[in-house]
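Report on one structure; see the data block that follows.
Then we have chain A:
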Amino acid sequence: MSGFLSSSIARKFAMALSALFLIFFLIIHLAVNITSVFSEDLFNQLSHFMGTNPMVQFALQPVLLVGVIFHFVMGFVLEIRNKSARDVKYVNYKGSANSSWMSRNMIYSGLAILAFLLIHFIDFWAPEMNYKYIEALPENPTRYYHELQEKFMPLWRVVLYVIAFVLLGLHLLHGFQSAFQSIGFNNKYTSFVKALGKWYSILIPAGFIFIALFHYFNH
Partner candidate 1 sequence: MNLTLKIWRQKDSKSKGQMVEYKVTDISEHMSFLEMMDVLNEQLVSKNEEPIAFDHDCREGICGMCSLHINGEAHGPDRGITTCQLHMRMFKDGETITIEPWRAKAFPVIKDLVVDRSAFERIQQAGGYISVNTSGNTQDANAIPIPKHDADLSMDAATCIGCGACVASCKNSSAMLFVSAKVSQFALLPQGRVEATERVLNMVRQMDEEGFGNCTNTGACEVECPKGISLENIARMNREYLAASLKR
Partner candidate 2 sequence: MTTLNSKVPKGPIKDKWTTYKDHINLVNPANKRNIDVIVVGTGLAGGSAAATLAELGYNVKAFCYQDSPRRAHSIAAQGGINASKNYQGDGDSDYRLFYDTIKGGDYRSREANVYRLAEVSGNIIDQCVAQGVPFAREYGGLLDNRSFGGVLVSRTFYAKGQTGQQLLLGCYSAMNRQIARGKIEMYNRHEMLDLVKIDGKARGIITRNLITGEIERHSAHAVVIASGGYGNVYYLSTNAMGSNATAAWKIHKKGAFFANPCMTQIHPTCIPRSGDYQSKLTLMSESLRNDGRIWVPKNIEDAKAIQQGKLKPTEIPEENRDYYLERRYPAYGNLVPRDVASRAAKERCDAGYGVNATGEAVYLDFSSAIERYGKMEAKIHGIHNPSKEKITELGEGIIRAKYGNLFQMYEKIVAENPYKTPMMIYPATHYTMGGIWVDYNLMTTVPGLYCIGEANFSDHGANRLGASALMQGLADGYFVLPYTIGDYLADDIRTGKIPTDLPEFEEAEKDVKERINFFLNNNGTHSVDYFHKKLGVVMWNKVGMARNEKNLKEAIKEIQEIREDFWKNVKVTGKNEEFNQELEKAGRVADFLELGELFAKDALERKESCGGHFREEYVTEDGEALRDDENFAYVAAWEYTGKPSEAKLHKEQLEFKDIELKTRSYK
């Protein structure tokens, strides 16, 4: 496998697979969170299930973690190699003439998302791990909604979330169809994939932003 991953195409393929996995994950994540907007109970039920189901906790969660870490690490590896492939820089390089801003700045939108993820982990995931596995507090199936509401009380955090999701949208605007291209999917359905990617990249982050704003204004 390490031999396979030493080739540029295989790395991109792996990068794309992890991306597609994360894209899929984002849908689930949004689907769960959006329930908080209209039903406190449903949100609590789903959160409780996710938080306690051993399949989710001990199989899917590690996979997700590995996926996230792999996507970032590989992103850095590729970026370093790509940067070193041009040892002398152009004095004048007009990237805007032939490519989108998003496509040229994946590393920066990615880094911003990484920074956001760290905060996100500190906000939700770390306390959750602490609650369940370190302090091992008794489970209260109705605590999730309130925890959520609490987090979106300070304005700075809401602003931070909005910025992060805008950047995620930009990352996805290139990343979605790029992942398909990397796995070799480019055919008559490509225009459909591109359109789908555009809608996805707008709607998913917009959904998360909506949730954050909703709770900020409705607590």
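How were these candidates chosen? In short, all candidates are chains of the complex that A comes from, given by their letters.
Just so it is clear, a residue touches a chain if its C-beta (ideal position, glycine included) is under 8 Å from a C-beta of that chain, and two chains touch if they have at least 3 such contacts; residues count from 1.
Because the structure is predicted, anything quoted here is derived from the model rather than measured.
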Touching candidate for chain A, same complex, options 1 or 2: 1
In the complex, chain A residues that touch candidate 1: 4, 6-13, 78, 81-82, 84-95, 97-100, 103-104, 106, 174, 177-178, 181-187
